[in-house]
Structure formats: C-alpha cells, structure tokens
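On to chain A.
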Amino acid sequence: MAQVTLWGSLSAAAGGRDKLDIEAKDIRELFRKLAEQYPAFEPLIDRGIAVAIDGTIYRDTWSKELPPGAEIFLLPRLAGG
Partner candidate 1 sequence: MAGVAVSTTINGDLVEYLCQPDETLLEVLRDRLGLTGAKEGCGTGDCGACSVIVDNRLVCSCLVLGAEAEGRQIETIEGMAHGDQLHPLQQKFLEHAALQCGVCTPGFLIAAKDLLAKNPSPTEEEIRFGLAGNLCRCTGYDKIVRAVQDAANVMKGA
Partner candidate 2 sequence: MRYIRPLSIEDAVGQLAGAVGPAAILAGGSDLLVRMKGGFIEPELIVDIKAIAGLSDITETADGFRIGAAVPCAVLGENAALKKAWPGVVEAAKLIGSKQVQGRCTIVGNLCNASPAADSVPALVAAAAKAVVAGPSGKRTIAVEAVPTGPGRTSLAKGEIIEAILLDKRAPHAGDAYQRFIPRTEMDIAVVSAGVNLTIDEAGVIKAARVALGAAAPTVLLVEEAAEVLTGRKPDEATLERLAKVCSGACRPIDDKRGTIEFRRKVAGVLAKRVATTAYQRAGGK
Partner candidate 3 sequence: MNFDPRFSGRNFTSVGTRPIRPDGVDKVTGRARYGADFNMAGQLVGRILRSPHAHAVIRKIDTSKAEKLAGVKAVITAADLPDLTDGDTAMYDILDNSMARKKALYDGHAVAAVAAIDARTARQALKLIEVEYEVLPHVTDVDEAMKHSAPLINDAIFTEGLEEKPVKPSNVCKRTQYGHGDVHQGFAEADMIVERSFKTEQTHQGYIEPHACVASVNADGTADLWVCTQGHFVYRQHCAQLLGLEVSKLRVTSSEIGGGFGGKTHVWAEPVALALSRKAGRPVKLVMTREEVFRASGPTSATSIDVKIGAKKDGTITAAEATLRYTCGPYAGMWAEIGAMTAFACYRLENVKTVGYEVLVNRPKTAAYRAPSAPMAAFAVESAVDELAKEIGMDPVEFRIKNAAQEGTRASYGPVYGPIGIGPTLEAVKNHPHMKAPLKANQGRGMACGFWFNFGGQTCTDLNIGMDGSVSLAVGTVDVGGSRASLSLVAAEELGIAYEHVKAVVADTSSLGYNDMTDGSRGTFSSSMATISAARNAIKVLRERAAQMWDIPVDDVAWEKGHAVAKGATHGNLAPLSLKEIAAQSGKTGGPIAGHSELVADGAGVSFATHICDIEVDPETGATRVIRYTVVQDAGKAVHPTYVEGQYQGGAAQGIGWALNEEYIYGKDGRLQNPGFLDYRIPVCSDLPMIDTQILEIPNPNHPYGVRGVGETSIVPPLAAIANAVSNAVGVRMTHIPMSPPRILAALEAEREG
C-alpha cells in the first residue's frame, strides 16, 4: 500500500482529498487505479502528471516501480523555457 500525496490543483480531482492510499507496484498501476477510483483524474493523466518518488520527479517513466514505504507525490506537469 502506497500513500500518495496530491499537490496543487490535483487534489480537486480527488474531491478535495490530498492523501490517498493506493495499492500499486509502479506508476502505470498507480495511474490506472487513480483513474478508476477518481474519473476526474483521467484527463489530468492524459495531460500529464509528474510523480515524485522520494524526491526525484518522474514525468514519463510509467514503468518506474514504487518502492515499499516510498514517499510519493503527484504534481502537475510543468512547462519550461
């Protein structure tokens, strides 16, 4: 069971909750389950969500495993110059 923290504009998609417990082995499964439980996440996932695992931000590596006990944050995907 991973505890996932939702930041910024993302918590609105989970009905205002900013912490969720989700059983997932990697980012792909995490996104799939999020979209199942909270359909509002689907367009956000399509648009792009960044996942911070123990402080390192991943934007596109959906195969990245979620280590047990890892601190996981979901952040909006950013634009850069």
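Here, contacts are C-beta pairs under 8 Å (C-beta built on N, C-alpha and C of every residue); 3 or more make two chains touch, one makes a residue touch a chain; residues count from 1.
Regarding selection, all candidates are chains of the complex that A comes from, given by their letters.
The structure presented is a predicted model; accordingly, all values stated were derived computationally and were not measured.
Undergrad: Between 1, 2 or 3, which touches chain A here in the complex?
TA: Spelled out: of the options 1, 2 or 3, chain A touches 3.
Undergrad: Going by the contact rule set out above, which residues of chain A touch candidate 3 in the complex?
TA: So the residues of chain A touching candidate 3 come out as 5, 7-9, 12, 16, 47, 52, 54-61, 64, 71, 73, 75-76, 78-81.
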